[in-house]
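Structure below; questions to follow.
A single protein chain has been omitted; all remaining protein chains appear in their positions.
As written, the chain order gives the labels A, B and C, with residue 1 at the start of each chain.
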């Protein structure tokens, strides 16, 4: 972590008014915090484009646990690459539906391949990979 | 849950070849399963556009727990709307960074407002709302 | 157009280094310009979420002009709402394929409905609505 630096941004006053209004709607307390978020989003997007080093992602799966052999299959796929799965959370949405979230950390291609295998399993109704960050070098 | 129906789709053979190849790359075992996934994705997207009834989402937050007062603030925001938060999962990524996932169920606007409040909190490095489904009527 | 205002943003020096590097890769000449772009993107996204007033969009269509009755059908759909279509550009990609771009200005729902009608026409291979802005109040 480096030291905090302050630099100036010049902007048309009308544009600044609109920006301030949206910041308030989104609950930002300062302009700096909103701009830091815009910058960090841009950097996280770039991390995934470059696909180097360790990345983090969250995979959500909605499925019917009554589907024959499905829970067993999902477990087996996960164990093959257990080293990229930090943890999983399971919620019983109703009598049939489960929502499971996997927190993933590792190389981009390994995370994406795992996501495709789980999402394409028969009985999984909806699957989605959220691209986030390990937070390192992102202060 | 209704009964299973079979219907025909007509497609150019070259296009079908390309589709089959991508299905294989994505680990789909049958064309039907790949097409059901395309259809269900389209319906989940529509659910969020229409924003009616109960929806489900997953919110991921990466933050530094050393940031003064942050964990307390995130907890307070969550307790105000505890009824839309089904569960949360916390992972210690390293000495500084935490990744927290919240599983959310409720009306679209309540889910989005909660997401904006948490994401805009100072000290949260990256936040992201994943739009998924309760799985009801999605067989 | 208001007057130009300068305000300060505080940021960790390591984060600033990463931001500067990505700005350079993306050909930004100053930090201010990159931040103005991030802010304007956020505002354009917000314009489309709020869906008020006049918005602008570009619709691209790729289709085979040999497809029976298609060019006639696309023209008829367009003439029904000619007031939201400012102009169109047509490119002959090869012997079969055409790429057509429509520049649209008007209410959000009218733009979206037109897009869906054209994209869903049989013979259109790929269609896509790009959400942009009339540029007013966006300095």
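What we mean here is this: contacts are C-beta pairs under 8 Å (C-beta built on N, C-alpha and C of every residue); 3 or more make two chains touch, one makes a residue touch a chain.
Note that this is a predicted model, so its numbers are computed, not measured.
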Exercise for review: Write out, one label after another, the shown chains that touch the chain missing from the document.
Suggested key: B, C
Review point. Taking the entire complex into account, which one of C:15, C:56, C:74 or C:108 touches the absent chain?
Key: C:56
Practice item. Spell out the interface residues on subunit C facing the chain that's missing from view. Key: 25-30, 33-34, 37, 40-41, 44, 56, 58, 60, 62-64, 86-89, 91, 93-94, 96-99, 101, 103, 105, 116-117, 119-122, 124-128, 130-136, 138-139
**Study point:** Touch residues of subunit B, complete complex, unshown partner
**Key:** 1-19, 22, 31-32, 35-36, 38-40, 42-43, 46, 137-139
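In the analysis below, only the chains that are shown with their structure count from here on.
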Check your understanding: How is the touch graph of the chains shaped: line, ring, star, complete or other?
Key -> line
Check your understanding: Roughly how many whole angstrom separate the Cα centroids of subunit A and subunit C?
Key -> 26
Study note, to complete from the structure: dist(centroid_CA(subunit A), centroid_CA(subunit B)) in Å evaluates to 9
Study note, to complete from the structure: By the touch definition above, subunit B meets two or more other chains at residues none
